[in-house]
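Shown here: the complex without one of its protein chains, the others still in place.
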Amino acid sequence: MRPTTYHRPLTLKAAAAIHAAGDSAYISGGHTILPAIKQRLAAPENLIDLRHISELTTGIHAEGGLLSIGAAMSHAHVAASAIVRSAIPALAGLAGSIGDPMVRHLGTIGGSVANNDPAADYPSALLALGATVFTDRRSLKADDFFTGLYASALDAGEIVTRITFPVPVSAGYAKFRNPASRYAMAAAFVARFADGSVRAAVTGAGNRGVFRAAAMEAALRQSFSTDALRGLAFEAGDMMSDIHGSAEYRAHLAKVMVQRAVQFTGEARIFK
Amino acid sequence: MALDKCLALSDWAGFEARRAASERAGLRRGRGIACFIEQGGIFNERMELRFDPSGMVTIVAGTHSHGQGHATTYSQMVTEWLGVPFEAIRFIQGDTEKVPFGRGTYAARSSMLGGAALKNAADIVIEKGKAMAGFLLEAKGAGVEFAEGIFRVANTNRTMPLVDVAKAFYRKGGIPKEFGLGLEATGSYAADPPNFPNGCHSCEVEIDPQTGSIVVDRYTSVDDCGRVVNPMICRGQIHGGVAQGLGQAQREGMVYDRESGQLLSGSFMDYAMPRASDIPEIHGEFHEVPCKTNPLGIKGIGEAGTIAAPVAFMNAVADALDGLGVDSDALQMPATPEHIWAAIAAARPHAAA
Partner (left out) sequence: MTSVQLTVNGKLSTAEVDDQTLLVEFLRDKLRLTGTHVGCDTSQCGACVVHVDGLAVKSCTMLAAQASGASVLTIEGISGGDELHPLQAAFRKHHGLQCGYCTPGMIMCALDMIRRHDGKLDATTVREELEGNICRCTGYQNIVAAILDAAAATRALQV
C-alpha cells in the first residue's frame, strides 16, 4: 500500500481543516478509496477517516413524505432498516444488493454517492427519486449533483452529511450484474409520484455516468406500463463498452432493466 | 450403463414439464448430455513407507496433494493393507529435503500411480515382515501368511501383528544380519497403460432471451472412476471439476488487448469466477467398473468434471436455443450473456427484444 497519513477527526470542522491543509482523501467504508490506492489510481497523502464524526451518524428517519439517511449509514443498515423497507422497499433492496455481506457492513451511502462510480447503484436511486444531498456547507439536488464519470458537484473537501429522498407512490429497481465484478452492467431505478410524474435513472451503462431516461419517463407518465416503452431505445453511442458488454448490448440491456423496474415496481430485482 | 443411470438420476423424463413451465415464464429451457472418456495417469511415480521404532509408519509421497485428500486416501490404503492403525500413520509430501523424488499431482494421476506405487512398497514391507515374523515366531521352514494386519505361521496359532514385527526391526540386538536394521520400502509404478475414466453428465439450463442470461438449473453426474477408495473425496473432486468446467463454459476467459497485448481480465474485477449462487447442486453417482490394468482397479477422478461440464452445458445451451435459428456450431465459450443475446438477436430479432 502506498504510504499515507491516517487521521481520525471527531468533527466535520476538524475533518475539513485537515483536508484543506494538504493533499487528502476522505475514507468512509474504504471500499472505493483503498482499492483505488492499491491499483495506483489514487495516491492521497492523507486519509481522513469519517467514521467517528457524530454529525454524520444521524441515522434513518421518515417524516412528512421524506426519508432521511445519514451519510455514514452502511449499506447493511439501510437494507435492514424497517423504515426504509416500509417507505421505499426498492431502495432497501438496492442497498442489499451492493457487493456482498462484508462490503455492505462497511460501505456507506455517503461514500458511494460522493464517489459516483458509473457502475454504482445508489446514484440511480438518488436521481430517480429526486433526492437532495446535504453537505457540511449546502444542499444539492440530485439532478445537479452527478456531473460525470466519478465526478460530482462537490467542492474540494466538501463532506456529504445526509441524503433525503421524497417517498414515491412506488419505485422499482432492476439490475443486471457484471459477470465478474458483480457491479451493475446496466441497472434502472424507476419511481412514480403522487402527482403522476415518473423519474427513471440508469446506471452501469452510460458513458457519462448515471443518467435520466427522459423519453422513457415521458412515455411512462402517459402510461406506467412496459407497453408504454415499446419502440423506445437507448443510443449505443451514449453507452460504455468493455469486455463484458458492448455499447449495443448495454443500450439494449438498459432498456430491459427499465422495463423490469416498471414491471416489478415495489421491489428490487437482481439479474445475472 | 452410465448413460442410463444419468438419465434416470437427472429426471430426464420430467424435462418437458419443466420446459413448459420455463416457457410460461418467458424463458427457454434446454438440456445437454456429455458422454466422455479421458486418459488418467501419466509417467511413473515413487512412494516410500518408512517405519520407526515405535511401530508408526510414514508415507513419503512423490505425488503432491493440494486439497485432494492424499493424506486420508493413502492412509486408508496403508491401514487396509498393513493393519497399521490410522492414527499411527504419518504423511510427508512436497519437501525436497525429505522426499527424494516425485513427480507431483496433475492429470488425474495420484490415486492410480501414487496408490499403486504405495501398494508396491506395502508388498515389499509384507515380504520383509514375513521373513522377520518367521524368525520371531520360529517358523523353521513352515510358511508365514499375512492377513488383516497379522502374520501367522501356517497351520498354527502363532501370530504377531505387523506393527510388532516392524518394531522388531529396531531391536538393539539379535536381528538376523540379512534383515538389516530398520524397516522401510520404496515402491514405484508406471502408467503403462494409463487408465480411462469415463462417464455421463447432464445439464439443464434456462436462458432469458431478452438478456442472454443463462442459469444452470440442474446438473447430474455419473462417473466411472474405477474403484472408489474414499467416496466423499471423490464426490468433492467431481463438484470442484464441474464448477470449474461450468466456469470455463459460461464466464471465465483470459482477454487480451489486441494492440498492446495487455491482459484486460487481470483481476477478479474482470475475470469472472463463479460464485456459489452460479453453481447448482450437483447430483452424482459413481458407476464402479474396476480398472483391469492396475492392481488397485483405480481410475483417475480429478479431471472428470472439467471434461464433461463444458460439453453438457454447451449442449444444453444449444438445445435451449433450438428453434430460434441460431447456428449452435458458431457458439463460443465463454457463453456470456452478450454472446448468447447477440446470437439470438441475429437469428430472431424479436425474440431478443
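The chains carry the letters A and B, assigned in the order they are written, with residues numbered from 1 in each.
By our rule, a contact is a pair of C-beta atoms (placed from the backbone, for glycine too) under 8 Å apart; a residue touches a chain by one contact, two chains touch by 3 or more.
Fair warning: this is a prediction, and the values are worked out from it, not measured in the lab.
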**OP:** Among A:Pro9, A:Gly30 or A:Gly157, choose the residue that contacts the chain missing from this document, as touch is defined above.
**Re:** A:Gly30
Original post:
From the list B:Ser22, B:Gln68, B:Gln93 or B:Gln210, which touches the chain that is not on show?
Top reply: B:Gln68
**OP:** Against the chain that's been left off, what residues of chain A make contact? List them.
**Re:** 1-6, 8, 27, 30-31, 34-35, 37-39, 47, 49, 51, 76, 99-103, 105-106, 181-182
Original post:
Please identify, in ascending order, the residues of chain B that touch the omitted chain?
Top reply: 66-69, 232-233, 235-236, 238-244, 267-269, 273, 275-277, 279, 281-282, 305
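Assume only the chains that are shown with their structure count from here on.
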Original post:
Any idea how many Å lie between the Cα centroids of chain A and chain B?
Top reply: 46
Original post:
Which residues, counting only chain A, touch chain B once they are in their complex?
Top reply: 176, 179-182, 243-246, 249, 252-253, 256, 271-272
Original post:
Can you list the chain B residues touching chain A in their complex?
Top reply: 208, 210-211, 213, 251, 255, 264-265, 268-273, 275, 278, 336-338, 341-342, 345, 352
